[in-house]
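A single structure is presented below for examination.
Only one protein chain is missing; all other protein chains are in place.
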């Protein structure tokens, strides 16, 4: 299996509901350094997994919708705990939709998997992986 | 599949038996920066894999039993080469036992996998992964 | 010159005032991974710069006052752009006050400098250094 | 499953053919920081995955054939886009051949998988994994 | 003293002249992960060292002139060993010129120092620092 990984980041505010979150129930924030991994069993005609330039561009586009925002006031997340692992799935699913829509190029239809990891500090990260 | 990773470290002394280990047969030491990964297919009712605070606390508790020790003089490891990969399994198994005992919360019973990686330098690491 | 560095982190929300900040004028957030460096020309009687345990504990105490907060609603920062570089100075000055108050031990009075760096992402950081 | 990872690097020149590569069609270069992961379900008689010294030595030997070269003028890669993911496979396959040839020791025949990741910058990497 | 650091990277080919360089006398390449540090004793009216967005943009502009090139065929470097430390000075001087030309904003004229570090692998880097 081949894979490529591209990295970008977002800086967001949010809060959590539930005693388990302790002080994180207060409005706070996070930098999420985001790694998006694209995988496939065979390379395409250009000998690559996917155009790394397009992958970086599309990851940037997905993140731009989330960046510099208070997720508590983002309509689509109303009533939802925007945990790191949940956000990893949001980003992975949006990248998957872009792959299916052809935004990463025709050859990207050969991709079989996406994994997204969000590093929230030097000591914690969360991720989600799915097939395409 | 969702996952979260928490990081901590231990500083131990030990030696190895076997020609393959060369100078590492002498008593020496290591800092092991430990990444513990918890995974599950669906998030719990709080929209998380596991309470990251509890995960960090329990990893710390497991590591406290090993930290600042000469593993050569630890009874449970008598006659055993405490290689990095072996220690990764020790830590993973002890974390698994804590999950089963409910130390990471009732919802943590939905966890399906644990992976532990020990970084012993900037150029080497070892790990072990298992199901729950 | 000798120095030691300890690391911890905070997760905060804030916003900026001023066109220069662009989208960061919106309420957003950041993880700041904080490195605190303590320096002195000669080691103390224990052959160290400062007790690394105490240094870590006091850095943690200083950060606890800032962690999991919306800095826009913190009285002491009213009307102030809580830029990364500004926060580095706040933390450095508070650490300096603790050194002077003896919180890092009597021998820590031999410290001559403090530098604080806040890493806000994998591509940006800011810092402040001062004498003691 | 157990695994160990060793790291080394190469510094090469190359160019790509295909519009998708944009400015990378020009002769340029890259440092590839290479992580080689060896895995197996059970440890060997020395309680390890493989001799980390031998693994490091053999990775170094495989990389020496590629290091400080212009890959465009390397006969074996004539007419081939030496993408990061392609090079990951080249290195993984050569390591696999060395395992099969006994270069990593007799016990290394118990290895069941190899994964190679090439980090080409702080924001991009590519990899290939295969069974043994 | 305050400072901010921004990071970007370039991927170039080059070769060296001189026996001291050994195999690096052959045409090879490197990824240089570039950290540019801007410093000043007091913050500006916006409470910052310099607009981090502009700093990132100008670093990108300086690097664009070098990126995806064979430095051996770049007229300005004819007959020059483009060592990592030499390139750090080239980049620092070009950033300094942009500061003086006002490209980083009027307030950036309060900057007093620039330091540039090029990381060429996980085990080597080089840098240059100068006043403004």
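We call the chains A, B, C, D and E, going by the order they appear; numbering starts again at 1 in every chain.
Rule of thumb we're sticking to: a residue touches a chain if its C-beta (ideal position, glycine included) is under 8 Å from a C-beta of that chain, and two chains touch if they have at least 3 such contacts.
Keep in mind it's a predicted model, so treat the numbers as computed, not measured.
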Check each of E:29, E:105 or E:127 against the chain that is not shown and name the one that touches it.
E:127
Residue of E:22, E:41 or E:60 in touch with the missing chain, whole complex considered:
E:22
Using the touch rule from the top, list residues of chain C that touch the missing partner.
1-8, 43, 46-49, 51-54, 56, 105
Hidden partner chain, residues of chain E it touches
16, 18, 20-22, 80-86, 88-89, 122-130
Chain not shown, touching residues in chain B:
7, 9, 11-14, 23-24, 26-33, 67-70, 120-123
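Just so we're on the same page, only the chains that are shown with their structure count from here on.
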Moving step by step between touching chains, how few steps can get you from chain A to chain C?
1
Between chain B and its twin chain C, rotation from the CA superposition, multiple of 5 degrees
180
So, comparing C-alpha centroids, which chain is the farthest one from chain D?
C
I'd like the Å distance between the centres of chain A and chain D, where a centre is the mean of that chain's Cα atoms.
27
When the C-alpha atoms of chain A and chain E are each averaged to a single point, how far apart are the two points in Å?
30
What positions in chain C touch 2 or more of the other chains?
122-123
